[in-house]
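Take this structure, written in structure tokens, and hold onto it; I'll ask about it next.
Of the protein chains in this complex, one is absent; all others appear in place.
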């Protein structure tokens, strides 16, 4: 059992959110009575962006509320999607008369709860559209892309959605751009050691001393194969083959690159991974427009990493390049 | 032995630096022949800022090279200070005729190697001044402040130094402001589980299942006491008592706050810590100007965290508020 | 032999279910550990604890009110896939029973039928996908077949059918929810939501047995 710096495990979510609000210095507040956050200054008539999902993956999701990022977040308990009333309360808190875009990872629980909330919001004359993120290449074959999970590609989609929602005038337009960002984003991940559930104290899964699991999800969902640990250059080569083939990314493409730690994998390791990723992209004649390296979407102290690529066109690049400010991602 | 995503352990440093250079998209390059980095565009006549230290703490130090941050970094092997020739080569690479400020953590090895390099640089008519960071409250009593270690307070000092070096015209002025930032910064840390040396594969130290070490250094140097794990609110209360008494920080002060993961401690936990820190600061009538939460100065996958406070005056605030862009810290 | 339950007995029945569902949380967590993320028992306990609060404190004018309150509380308190699915079941059932003042076998048929329909509309699971539908659907069929017999006779039959349905999920490969990614590895393990569907109906039957 990992030693965690927490108080009563039952209070993790609310204490996390209070700590987050404190870090925003008045720019964000709790939505009354539920585990949800909203920016304090959202202009009238703005298309509002709501994100959300289970907690335990911090800074994902609620750490991506901020300037030119999401307007609010609906937060579930540990690794559990938020319930419709939380989502609805957050929706009402950020709605400014011009519709709300829901953006979240494609998990059965999230899908159903956000859908129910969307129906309840529509009952109250709030326009809602939804973009589910399904970037995890290993979680289903290309023909069943709507069965794929959302992992660290979430960050790119939320980044673009936040910029689009700050700029564009209609929900339909923001929806269109966000959908394009989603469709142009792919991720792959690998785990080397489990995290522990801070509520129960038990490990998410077991892996032998010398084993890694390719494609394991951020809640410990199984991936495509369990293999022996190999030098990271060889591992990255194999992962890159799979991600590049999927969209596919092609010679002449321009991409944003994100290398994400699932928890205890260090910046040192991510830099070594980045080195190899770039060697491979250079060989494939794929240009990298921007690189983000850090802890964006974790699974407690799981050891492992994920790589996300978003293929840019002029429009996506414009929104990607806008400055933004949030706990999880700040860009000048 | 933790499974690390590396290749040959002997190549960790160089591969890390190559990965870092790749992430900067032309804004940074390796200094020929040594483990050092320099920005590619440093204006003539700029006071240059060189930082550095042992590797394994990424993003500290080399991740803080960037716009309005350091101009270069001299990098040592794993947890080992760089040698004078590396420091000297980095010094020459970033010198633009107006002196170089060395800023680094106060460790015997770093001190001697940077001092030797400074003497060699002076031999070549390069003005050098040095600010050693000694923010770790627990590493020596207040009367022996020059014996204290540098930990996550490094980030605040480098932030201010970078902004000052981008603005002020003389090495003396940059030195003066940086010294003030150093003198106004205090940190405290606690460890709950060791990281592992990626070269040897062995853990840095041992701690019982239910024990934490207050004040442990980022290389596993012993702290002030080994204690039973307690709820984090109680732990933070105790840590804050000690850090606030040290400068001392007082009612009416305005501070910047940084909460740093030593490795595997999660953003979730840091947000819970932040919540308690702010409760205490409110009670003490200390205003927080800005909050940084993340992985800034680690010790591989060590579990633990540190808290840093920098007391602001108008001048420090001006430099702190300047935008900056680097792997480890970006501010709008 | 009990023909139908009064409004108060209906309330008492769901309080009885709530108390017993909390007690089986560990077993359900375990089942979810095998093919999911191990939190199904926790979620059920959370949902039924909240439902019991509503039952203890609420004013109810019809059994539909009671069932809806259970559904709303489960949906709000649980989150996750099961919060949406089980909440939908009871909310849909409650809506259709808004006029009823007693819990009869006809009411049970409606609760199961309309509930099943709503659950499938929400989650798109079909029988054989290895979800709670594989317990709820045979339960609904059994209720329809037992027709208008007294509630004290119908509920045990319905619960037994749900149990058979839940058992049958051991032989299914998951095609929905978290277990889907396991593929063949989900074989041999029952679906946790199907187990709790049986247990809910079983405890309803058990309660009536105590009268």
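Residue numbering begins at 1 within each chain, and the chains themselves are lettered A, B and C in the order written.
Rule of thumb we're sticking to: contacts are C-beta pairs under 8 Å (C-beta built on N, C-alpha and C of every residue); 3 or more make two chains touch, one makes a residue touch a chain.
In this text the structure is predicted, and so the values were computed from the model without any measurement.
Contacts of the undisplayed chain with the visible chains, over the whole complex, involve B.
Here the missing chain is touched by one residue of B:79, B:134 or B:249, and it is B:79. From the options B:98, B:113 or B:264, the residue with contact to the unseen chain in the full assembly is B:113. Check B:219, B:295 or B:331 against the missing chain and you find that the one touching it is B:219. The omitted chain makes contact with chain B at the following residues, 54, 76-86, 107-109, 112-113, 115-116, 139-140, 147, 149, 197, 200, 202, 217, 219-223.
Here is the rule we use: only the chains that are shown with their structure count from here on.
Note on connectivity: the fewest steps through touching chains from chain B to chain C is 2. Among the remaining chains, C is positioned farthest from chain B, on the basis of C-alpha centroids. One finds 56 Å separating the Cα centroids of chain B and chain C.
Between chain A and chain B, the centres computed from C-alpha atoms are 28 Å apart.
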